[in-house]
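All remarks here apply to the structure that follows.
The other protein chains are all here in position, but one chain of the complex has been omitted.
Coming up: chain A.
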C-alpha cells in the first residue's frame, strides 16, 4: 500500500468512527413501515367504533355511559397500537443491527432514546392533562406536534430522514388544528401513511440494494 493510500485509509477510519459514534445507524426502514401499518389498522378500528356509537345515539337510553365506554376503548386501543408498533419497530431494527454486526444498545442508542423521550414524555403528560379536562379535540394535533418535535430532536442522533419525518409531522399537526373535527384522518396520515412513506424511502436507500446483492 502506498503512503497516499495509507493516509486515505486513516481519514476514512476517522470519518467512520465519527459517524458510528455519534449516530444510531441501525434504524431500519421496515420499522417505520410496520409502525405505519399498525397505525392504519388502529385508525380503521377507531373509525368503525366511533361510527357505531354515532349510529346508536338516537336509540340508546344512557348516552353518557356509552360515550364514556367509547372513550375508554379508544384510549386502550391507542395504547395497544403504540405497544405493538414499538415492538415491531424494535424487532426490525434489532434484525438490521444483527446483520451489520453492530450492537443494538450502545452509546448512540442511548443518546437517541433520551433525546426522543424528552419531548415525547412532555407531550404524553400534556395530552393526559387535556383528557383530565375532557378536551378531546386537540389530542390529534398535540400528539402529531409533540411526536414531530421528538423526531426532530432525536434526528441529530440517527439517520437524517428522521428529522424530515419530524418536520412533516409538526406541519401536519399544525394544519390539523384548522380541521379540528378530522383529527382521526390526520392521525392516520401522520402515524400511518407518513411512517410508511419515510420507512420505504429509508429501506430503499439503506437496505434495498443489499437485498438485491444477496
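Observations, loosely collected:
Just so we're on the same page, a residue touches a chain if its C-beta (ideal position, glycine included) is under 8 Å from a C-beta of that chain, and two chains touch if they have at least 3 such contacts; residues count from 1.
Keep this in mind: contacts and distances are computed from a predicted model.
Think of the chain that is not pictured: of "Peptidase", "BCCT family betaine/carnitine transporter", "Winged helix DNA-binding domain-containing protein" or "Urease accessory protein UreD", UniProt labels it "Winged helix DNA-binding domain-containing protein".
Only one of A:17, A:80 or A:180 touches the chain withheld from this view, namely A:17.
Across A:7, A:52 or A:204, the residue that sits in touch with the chain not pictured is A:7. One chain of the complex is left out; on chain A, the residues touching it are 2-4, 7-8, 10-11, 13-14, 17-18, 20-22, 103, 106-107.
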